[in-house]
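Removed: one protein chain of the complex. Kept in place: all other protein chains.
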Amino acid sequence: MVDVLVTLAAIIAGVAFLLALVRFLLGPTRLDRVVAFDVLTVIAITFIVLAALIEGRGIYLDVALVYALLSFLGVIAVARYLEGRD
Amino acid sequence: MGLILDMIGGLLLVSGASFLLFGGLGLVRMPDIFNRIQAGAKTTTLGTLLTLAGAACLQPAWGLKLLLIGVFLIFTNPVSAQVLANAAHRRGTQKTPLTKVDHLAEDRGDKS
Partner (left out) sequence: MDKGKSSKWRDTAILFATLMLFWLMLEGKLEADILIVGTVVSLVIALLYRDGLSFFTEFRFTPAGIIAGFRYYGYFFKELFKSNFALAAIVLRPSLPIAPGIVKVRTKLKSRMGRLMLANSITLTPGTLTVEMEGEWLYIHCVTVASADIEAATAEIVSGFESYLEVMYG
């Protein structure tokens, strides 16, 4: 029963990921893509946690934490870079 | 007892994922970048927090690490949203025609 719920959560999160991907592809500005990328990474963190649950491996959580850290720094850096233009 | 906790955990996972879905929908439907950032920042924060809480119910031994990820997200998500919004405004990104007021542009003396 719980397995069904975990799978359902993964499917719903997957649809959310696809919607964010649509925004990433549509743009229209580069910052829109960065916003979409930010959402994509947070959804990816959810995926990693779900994967940890399904596989029963706690080590994946460290991956999620480091991924959260790096994507945050990445988004800040890109936003700062784009700010300086025109 | 364990079964009840498992059920609660599973339901938290599904509700968290549902908020992510609303966020994705908002990201696609909202007319300009500021509204998109709003949709993204709020829903991903709550959605991920609920997912983490659900995971903590299913695997209580992971509680501390999940809490750490949650605390981290509560602090970083709004910061990246603000930095993106600030960058968008400085670049003069097009706002939706529905926009009523913009005190920031007035104070900066923008033409648009």
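Per-chain residue numbering starts at 1, and chain names A and B are given in the order in which the chains are listed.
FYI, a contact is a pair of C-beta atoms (placed from the backbone, for glycine too) under 8 Å apart; a residue touches a chain by one contact, two chains touch by 3 or more.
The shown structure was predicted, so the numbers you read here are calculated from the model rather than taken from an experiment.
K.L.:
In the full assembly, spell out which visible chains the left-out chain is touching.
P.N.:
Looking at the complete complex, the unshown chain comes into contact with B.
K.L.:
Residue-wise, where is chain B in contact with the chain that is not depicted?
P.N.:
On the chain B side, contact with the omitted chain comes from 19, 22-23, 25-26, 29-32, 34-35, 37-39, 41-43, 45-47, 49, 64-65, 67-68, 74-75, 77-79, 81-82, 85-86, 89, 95-96, 98-105, 107.
Keep in mind that, in the parts below, only the chains that are shown with their structure count from here on.
K.L.:
For chain B, which residues count as touching chain A in their complex?
P.N.:
Checking each residue of chain B against chain A gives 6-7, 9-11, 13-14, 16-18, 20-21, 23-25, 27-28, 33, 36-37, 40, 44, 47-48, 51-52, 54-55, 58-59, 61-62, 65-66, 68-69, 72-73, 76-77, 79-81, 83-84, 86-88, 90-93.
K.L.:
Across the complex, what residues on chain A touch chain B?
P.N.:
Against chain B, the touching part of chain A is residues 1-2, 4-6, 8-10, 12-13, 15-20, 22-23, 26, 29, 31-32, 34-36, 38-39, 42-43, 45-46, 49-50, 52-53, 56, 58, 61-62, 64-65, 68-69, 72, 75-76, 79-80, 82-83, 85-86.
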